[in-house]
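All protein chains but one are shown at their positions in the complex.
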Amino acid sequence: MSEQEKTKVMFVLRTAPYGTIYEQEAIEAMVMFGAYEQDISVTFTGDGVFSLKKGQDTSLLGKKNFSMTYPILIDDFEISHIYVEKESLEERGMSESDLATEVEIIDRNTLKQKMREMKALLPF
Amino acid sequence: MLHIVKKSPYESSAFSDAINYIEQNDIMLLTEDGIYAAKKGGKFEGALKNLMQKNAVYCLIADIKARGIQENEIIENVKIIDYKGFVEKVTEHNPMTWS
Amino acid sequence: MASFVYNGKTIETDDEGYLQNLGDWDKGLAEVLAKQENVELTEKHWKLIEWIRDYFQKFQVAPAIKSLTKEVMALENLPDKKEANKFVYELFPEGPAKQLAKIAGLPKPTGCV
Partner (left out) sequence: MKFGILIKEGPYMHQAMDTAYNFILAAMESGHEIKGVFFYNDGVYNRCATLEPPRDERNIMKLLSELELKGVRLIVCVAAGKRRGIVNQTVCKVEEISGLGQLLELCITSDRTITF
């Protein structure tokens, strides 16, 4: 399939992890979408950036630690891009060194343009 | 883009996040508890008026009526539309829901 | 729901034979699960069982088929995907994603509906 024919879909994660199930079920959707050879990207903005915080240990919660899944989304599950919004990170006292995995840090203006290239935006 | 805001600005960042992402030619639709951003005299009146210098803002009549808000309590220039108007806005702009 | 006794303990599975409690798994139980699938475990099977369990532990999700194929190419020195696919289907004739996950004591892959 050529690049032009691929549908661009972006997951927009705006919720913090664990307090709700949105992050977890968004990841389950990303992992499935990867198999369909479309152009899927993932953006963390607002409280969504907390999902990328390194050092998460969910053992006392009895929940799965989904920050461990992010490193393989691109190589193993065909996700095209993982973006995190610079402004949201900074507002929350975080920087690149706080992140559990390597992602593309982009500013809000760049992200705004990327959102406009999408056919569908899926907020979680 | 059409920015759909459905949470009260007093309880959620949906409204302010939508403002952060709005661009020229974009529009905003306030629905459900999001309509409280359009009430005159509230904390967000300034932000909304500022936004409306460049962008059109709409609110759903079903949601304002249900919540006891009269049309004259809505900030000037916020356009009041029904569900068919909502559909029409979605045909004109790609939607993003902020909740 | 089904159940059987293994080492004096009742092991519960769903109707398709996947473990209800992933913590029940050990190598002996893998042999039992494999027998239920008519699969005889060889060293080649075990390499993949260990790999998929490590992967799941590390990344919290089951690997994509693509990753399995890649791993098999590396492990068995196979030249291409086609050969690798053939190889895993010989090991797990009724579908590697399902059978490998089941025998390795992982949840049923959500992609298999």
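What to note about this one:
Lettered A, B and C in written order, each chain numbered from 1.
Here is the rule we use: a contact is a pair of C-beta atoms (placed from the backbone, for glycine too) under 8 Å apart; a residue touches a chain by one contact, two chains touch by 3 or more.
Predicted model only: the values in this text are computed from it and were never measured.
Within the set A:33, A:50 or A:77, the residue that contacts the chain not displayed is A:33.
Touching the chain that is not shown, out of B:24, B:53 or B:91: B:91 (per the contact rule at the top). Although one chain is hidden here, its contacts on subunit B can still be listed: residues 4, 6, 31-33, 60, 62, 82-84, 86-88, 90-91, 94-95, 97. Residues of subunit A that touch the chain left out of the display are 7, 9, 21-22, 25, 28-29, 32-33, 35-36, 38, 119-124.
Just so we're on the same page, only the chains that are shown with their structure count from here on.
The central chain here, found by comparing per-chain C-alpha centres with the mean of all protein C-alpha atoms, is A.
Each chain gets a centre from the mean of its Cα atoms; for subunit A and subunit B, those two points are 27 Å apart.
Our note on geometry: subunit B versus subunit C, Cα centroid distance of 51 Å, whole angstroms.
Against subunit B, in their complex, subunit A makes its touches with residues 12, 14, 45-47, 87, 108, 111-112, 115-116, 118-121, 123. Touching subunit A in their complex are the following residues of subunit C: 58-61, 63-64, 66-67, 110-111. If you check the complex, the residues on subunit B that touch subunit A are 1, 13, 17, 20-21, 23, 94-99.
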